[in-house]
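All protein chains but one are shown at their positions in the complex.
What follows is chain A.
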Amino acid sequence: MTTFRDLACEEIIKGIEEVEPDYFLSIPCSTVGPVIEHFEKSDKVTSFPVSREEDGVGIAAGLSLGGKLPIMLIQDTGIGNSILAITTFAQAYHVPMLILVTRRGGFGEINSAVNLFSEPLPRILDDAGVKTFKLDYRLPLKEWSVAIKQAAQYAKDTHRPIIVMFNIKGGAEQ
């Protein structure tokens, strides 16, 4: 049976491909494993892993300054590892990039600590002034690829990092 997660991953792949990024950076996440595997095999996008999100933001920023379009896919915990680089470099220096973020915490989360960061994260990003779009089961899946494509364009047009955060666990509000 096809799950919400499978369908969501297909839509995320479609959205990224429609953006036609030059580079795809990632740190593994089990919920979007199929997305990462897809781009590891892709011959249209240069894909590579990074070891920490802060380093990834720096590399993505360098690519962007050099005229390339990067997309980075990370877990929301990685924002904690990179928020200084996002704000005082990518945002301050007007460097466009799209950061796709999978949500932790909420229903279905078995980790006993991560909720302490993941739950307040949307408020942290709002307070930091980092523009974030949130996708979950309330937005029809066929709209997710459109949102990813528009977010990438918005990052370019407004000269800053844009985050698209998605909860692909489905179900009630997280």
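The rule is simple: a residue touches a chain if its C-beta (ideal position, glycine included) is under 8 Å from a C-beta of that chain, and two chains touch if they have at least 3 such contacts; residues count from 1.
As a convention for this text, contacts and distances are computed from a predicted model.
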Practice task
Pick from "MaoC family dehydratase", "Sugar ABC transporter permease", "Thiamine pyrophosphate enzyme TPP-binding domain-containing protein" or "Phosphocarrier protein HPr" the UniProt protein name of the chain that isn't shown here.
Solution key: "Thiamine pyrophosphate enzyme TPP-binding domain-containing protein"
Fill in the blank from the handout: Per the whole complex, from A:50, A:121 or A:165 the residue touching the absent chain is A:50
Exercise for the section: From the listed residues A:59, A:114 or A:146, report the one that touches the chain absent from this view. Expected result: A:59
Practice task
List the residues of chain A that touch the chain left out of this view.
Solution key: 23, 46, 48-52, 54-68, 70, 84-85, 88-89, 92-95, 159
